[in-house]
Structure formats: structure tokens, C-alpha cells
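Incomplete set of chains, arranged as in the complex.
Note that the chains are named A and B in the order they appear, and that numbering of residues resets to 1 at the start of each chain.
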Amino acid sequence: VLYVLDLVGVAVFSISGALAAGRKQMDLFGVIVLALVTAVGGGTLRDLILDAGPVFWVEKPIYLVVGAGAALLTVAVRRRLRRMRGVLLIADALGMSLFAVLGAVKATEIGISPVIAVVLGCMSGVAGGAVRDVLSNEIPLIFRREIYATAALASAGGFVLASGLGLGPGAAIGLGFIVGLALRLTAIRMKLELPVFVVDDD
Amino acid sequence: VLYVLDLVGVAVFSISGALAAGRKQMDLFGVIVLALVTAVGGGTLRDLILDAGPVFWVEKPIYLVVGAGAALLTVAVRRRLRRMRGVLLIADALGMSLFAVLGAVKATEIGISPVIAVVLGCMSGVAGGAVRDVLSNEIPLIFRREIYATAALASAGGFVLASGLGLGPGAAIGLGFIVGLALRLTAIRMKLELPVFVVDDD
């Protein structure tokens, strides 16, 4: 089940990357690269930092295949996607929560301390989108108001906390996933935002 | 021969990085850094992802020395470079095809699957230029219309395919190199472009 959800997350993130590429009028290659970077960027950064062998997609090309397929599909059916904005937003929330939890799981499995497992989990959920924005020459969306990264933090933190309190892996994963997802969906529905820090040099 | 070509590729990519730095009026340090990032960025990313020891230039400082030398030379003779635009474009095509093939070779040597070897080869050929553009605060050129990354893909894919069909390493390298180079030079000459994906949110 986790594996299927993981691939769904890759597909959804890939669609968001492909749409960002379309907004900048990139060519087909750019669309695929931006889609893949968005989909696997967070996990790639996590694996580079953990330094525990080649990054995950090197041994499982299926991730790139699914991501590239989703990008091409996006180009093919773009008109229909416009009407699916709500569905995409929910799917994105699913992908983000799942990536954050699974990132924390992977870090914990190789004996990383809880604080860092939370940081790396959150990174797995949001860094792909940040790299997408940098490559599109934009300030990363996750640094601006919306409660997005905070939800990733809640997912990773929920899992680590639940594990620490003695829950089994399945229950802890489920709990982290639900907490982050619920926070993100609530934030979308209620337009919740984090306070902004303003420095103006005069 | 490969080794010499590899250093020529580094020098050419370094020149393109130095010129990009000059367009943004960077200082001498910026010129050298942007030149080196362009020259060794693709291979560095490949090595980080493969996680097979320190990146290549850590053990062979000659790459950085050649790159920095080419950057300083660019500053010294910039007027003359203007008349050499055609030569530089061809040299850049040579470097890109070579880096892509050699990237795929390196990935194959450590037992990476064919699909990923093609991806990493393509990355070796084009990622340096992408990082150059991000550091110059531009959307990477390789994401826009021109057939550039596609040629890198052809080089890496040509090598992997030829190897798979039983050609010896020398012949497979030569074939991949020629295929990508020919595609890139044809694209330059005939102004071939990939189709663009446009999303406009209204």
C-alpha cells in the first residue's frame, strides 16, 4: 500500500512540476526535467545528506518512469486539468504528507536521531517543490505564508513522536500521515497562514 | 585521447560560464566560480547521486586548474572571443556530447541500470549549464526550446544502446559521441526546436 501511495505521490508532484514548466513556457525536455525534479528532489536531497548509498531512484528507475509518464500526460490533457484544480490540491497534500512520513521512516531506520529525522522528513516532503521554484526563477512557495511546510513538519514529527511513545511502525506512519494531511487540508479550507517577518531597509 | 577531450570540454564549458558571469558584471572571483561550476557541475551532481566516493575533481585537481585557467584567459582575450562565436558553439557541442557519453560510461562501469545510466549521462552533459543559469538568476537555457539536452540524451542513449547490442566500449563511446554531436550541430544549423508547453492561468 505504501509503495503504491509513494508512486501516486510521485505522479502528483510531477504534474505540479509540469504545470510550473508550462507557466514558464518551457519545452518538452524542460517539462520532464522540472516534473522529475519536483517529484524526486526532496528524497534525493534526503539521500545525499544521509550518505547511505546511491539515491533511491538509481536502484528503482520506476520512479523516474512514473514521473516522466505523468509529465507527458499533463501535457496531453492540460485542458482537463484546469477543472481538476481542487483534486490536484488534495492529491498534492496526500503526496506531501506521505513523503514527509516516509522520509522520517527512512532516516529512523538507519539510526538517525529524532530531531534530524524530523528535519529530513520535512525536507523530503517539501524540497522538491523548492527546487522546482528555484529552477523556475521564483522564490520558493514554501517560504511564503501558506501552511505547507508546517504540515510536512507535523507529519514527520507525528511519526517520530508516536514511534518514541511506543506505537508500532504501521500505526505511527498512519498517525503522522493523518496529522500532516489534516493540518494541510484545514489550512487550504480555512486559508490559514503563518505570520510573515518583514525587514525593510530604509 | 578521451582524457584530453575531457579537459577540452572543461575549458570550453568554463569559457561559457565566464562569459555568463561577464554578462552579469560579476567580479573576478565570481567569474572563476561560475566558470568552474559550469565546467564541473554536471559531473559533480552525477558523482553525488552515484555516491561512489568523493567527486571526480577532488582526486584530480587538474580539472579545476584547467577550468580556472580558461576563465582567466576568457577575461584576458574577451574581444577576440566575439569573433569566435561559431567556434565556441561547436566546441560547446563537442563538450556536451563528450560529457554525456563519459557520464553514461562511468555509471555503467559501476553497474547502474541502463535507464539510469542514460539519465545520469544526460545530466553530466547539461547540469553544469543549468547551475550556471540558476546562479545568474536566469531560467536554465536547457529548458527552453533549443535541442540541447535532447542531444545529450542521444549521446548517452546511443552509448548505452550500442553497448547493449554488443559493441566494444571504444566503438560504443564513439557512436554515442557522434550521434549526439550530429544532432546538436544539425539543430544549430537548421534552428531545430522542441515544441513548447504553454499553461496560462486566467
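In the analysis below, contacts are C-beta pairs under 8 Å (C-beta built on N, C-alpha and C of every residue); 3 or more make two chains touch, one makes a residue touch a chain.
As the structure is a computational prediction, the values presented were derived from the model and not from experiment.
Of 3 total copies in the complete assembly of this structure file, 2 are presented in place.
Keep in mind that, in the parts below, only the chains that are shown with their structure count from here on.
Rotating chain A by 120 degrees superposes its CA atoms on those of chain B, with the angle stated to the nearest 5.
Inter-chain centre distance (chain A to chain B, centres taken as mean C-alpha positions): 29 Å. Interface residues of chain A, counted against chain B in their complex, comprise 18-19, 21-31, 33-34, 44, 47-48, 51, 53-55, 57-59, 61, 64-65, 75, 78, 134-137. Looking at the complex, you find that chain B touches chain A at residues 48-52, 112-113, 115-116, 119-120, 130, 134, 137-140, 142-146, 149-150, 153, 193-201.
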